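For this depiction, one protein chain was excluded, whereas all remaining protein chains were kept in their positions.
Showing subunit A:
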């Protein structure tokens, strides 16, 4: 079908009109700082250079070469990926299960569930980290106190944040606690927005519940599930506050570091801004890859934005 020339031109103008506010905001506040990040990563840019005491030295890709040969980078990367995976799967399972529970529960427990969800969600990452840290504090915390009271005397004065896996586990629990509500509310809104006629029609056609769930409801919810999953991956891959607060900046000898905190430690604590920017660029590229792979998979299964 051929579209009249005038029509396309008018559409073009409309597109500019509709998309301009978003585009201006994103270019102004993302593109320029990103350009800066990429630029800094190519320089030897430490404290003397930042204060102007020494001139900038162009390194090309030497920061990246140093980073990719550093065994700590690879161990931090592996920890980041595994940690994010646990958090994403945990949030999706807990959030999805509670959304279904909320649609089935009576008004009062449902209200309580939403109160808990919105409360956890509304809690700033900072406050959530502090209260969890306080709960699991080796001396001040109620968890050790209760466990000791239950007869686990070996746990008196036990530090939950010292061991690498126990520290990661504690932070993961806090992150699932504050990120399941997003999944829950999205899924709940999605389930509630399904027209009852659609389900009734399938029922009249004699479809079983299982068939309706997988053949009717899931496809309708799919765009929301896709969004929830992408969002969770992106959020959990760049976790900063919780790790920073709960493990005291990355744990003993940096064994609880994730990429974002690693970049911050290099750039701001170590004052190696060039190296910190290089880690930021690597992180951004990795997230880009994750998203591209995910969209490919989704498009193969018929999803179109």
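We take it that a contact is a pair of C-beta atoms (placed from the backbone, for glycine too) under 8 Å apart; a residue touches a chain by one contact, two chains touch by 3 or more; residues count from 1.
We take it that contacts and distances are computed from a predicted model.
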item: Among "tRNA N6-adenosine threonylcarbamoyltransferase", "Heme exporter protein C", "Anti-sigma K factor RskA C-terminal domain-containing protein" or "Carbohydrate ABC transporter membrane protein 2 (CUT1 family)", the UniProt name of the subunit that does not appear here; value: "Carbohydrate ABC transporter membrane protein 2 (CUT1 family)"
item: Candidates A:66, A:145 or A:163 - the one touching the absent chain; value: A:145
item: Options A:56, A:89 or A:224, residue touching the unrepresented chain; value: A:224
item: Hidden partner chain, residues of subunit A it touches; value: 11-12, 14-15, 17-19, 21-26, 28-30, 32-37, 40, 96-98, 100-106, 108-110, 112-128, 130-132, 134-135, 139-142, 145, 177, 182, 185-186, 188-189, 191-197, 199, 203, 209-210, 212-214, 217-218, 223-224, 227, 230-231, 234, 238, 240-241, 260, 263-264, 273, 277, 280, 283-284, 287-288, 291, 295, 305
